Every structure is written in structure tokens, then in C-alpha cells.
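Apart from one protein chain that is not included, each protein chain of the complex appears where it belongs.
Let's turn to chain A:
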Amino acid sequence: MSSTSDIDKLIELMAKLPGLGPRSARRAVLHMIRKRALLLAPLAESMRIVAETARECLNCGNVGTTDVCDICTSEKRANGEICVVEDVADLWAMERSGVFKGRYHVLGGTLSALDSVGPEDLRIPRLRDRVETEHITEIILALNATVDGQTTAHYIADQLEGRVRLTSLAQGVPIGGELDYLDDGTISAAMRARKNI
């Protein structure tokens, strides 16, 4: 038992990762041990480095390895636009699309009375500061089309109204989506946001 306790501990930790359970963690660990030189050692080294260097950007809340992330330090991205997202995964999704060339602001969640999340728990005061200091002309509210997401969007809009142009993402039929499979809420949102062709 003691001879395998380190491995058991690794399996236990891996099982806590999203999408993995004890069985899949065991398979992953076994695979890594078999590919020790190719996988386990480089992975351990990468994890050690990331554990030491990963931090939140002090300006926008993005995850990086420096105090201020690459996007915030890039002069090319200082175009007067800030895209407000709920968390870092949303920022990465926006970056993958490559359509947005400005800077981001990661709120770190949404307002929720149920979970006692108020404006002070999110990075809303910091967003207000950035509007002034970075000479922002447009705030794009790219928050989830959920009740909590849109409640947060309206709250931010109330805070910044009159100081900056405020826009939000459109809602409607996704690319590749079939009307037959859409819920009635999405169809009515798409109908309201119809455009000339």
C-alpha cells in the first residue's frame, strides 16, 4: 500500500479535475507513467512553472504570467474599446474568434442575490476606473444570455450610462443552427433583432 501511496495521491488529485472521475484519473495517471519521459516529466515541469508564475492581470483580470497581461500592455489593443466578459474562459473564446481587437475586462462572475454576489465582489469598480484612465469610447458587454448575465449587464450599463458608448452582443440563431431545434426564446430574440438583407 505504502509503495503506491504517491501514485494514489496523484490519482486522487487528478480526479478532482473537471471532467475526470476516479476511474478516468487512474487511466490518465497510468498513461502518464507509461509515457514518463514523453509526458509525465514535461507535464510536471510545466505545472511547476505555471504554479509559480500564473497570476491574474491586475488591470483586467485575465490569467497570465505577468502582473499586467500581454493584451493590456499591447499598444495595438488600445483602440478605446473594452469587451466585458464574465470569466477568463469567455475571454479565451473571444480571442479564438479573432474578431475583437481591443482590450478586455474580466468580471469574475455575475451579480447573484442567491449567492450574495454584489458589485464589490466583481471587478465593476475597476471597470469604472478604466473607463476614465484608458480613455475608453465603447464598452461591449459580452455577457451570457442568461438572467444573471443580463442583470449584470444592465447594472453595468446603469453605472456607465452617459460616460461611454455601451453595446451588447446580438442574440439569435447560431451559425449552423436549425430553426426546428431552437427554443422559442431564441427564436423570438432573433425575430426582434432581424435585419435587412
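Simple rule for what comes next: a residue touches a chain if its C-beta (ideal position, glycine included) is under 8 Å from a C-beta of that chain, and two chains touch if they have at least 3 such contacts; residues count from 1.
Here, contacts and distances are computed from a predicted model.
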Check your understanding: Name the chain not shown, per its UniProt record: "Hydrogenase maturation factor", "FtsW/RodA/SpoVE family cell cycle protein", "DNA repair protein RecO" or "Protocatechuate 3,4-dioxygenase subunit alpha"?
Key -> "DNA repair protein RecO"
**Study point:** Which of A:Ser46, A:Thr65 or A:Thr146 contacts the chain that the document leaves out
**Key:** A:Thr146
Point to revise | Identified contact with the non-displayed chain, of A:Pro22, A:Gly80, A:Pro125 or A:Gly185 | key: A:Gly185
Review point. Of the residues A:Arg77, A:Arg126 or A:His154, which one touches the chain left out of the display?
Key: A:His154
**Study point:** Those residues of chain A which, in the complete complex, touch the missing chain
**Key:** 18-19, 113-115, 145-147, 150-151, 154, 171, 183-186, 188-189, 192
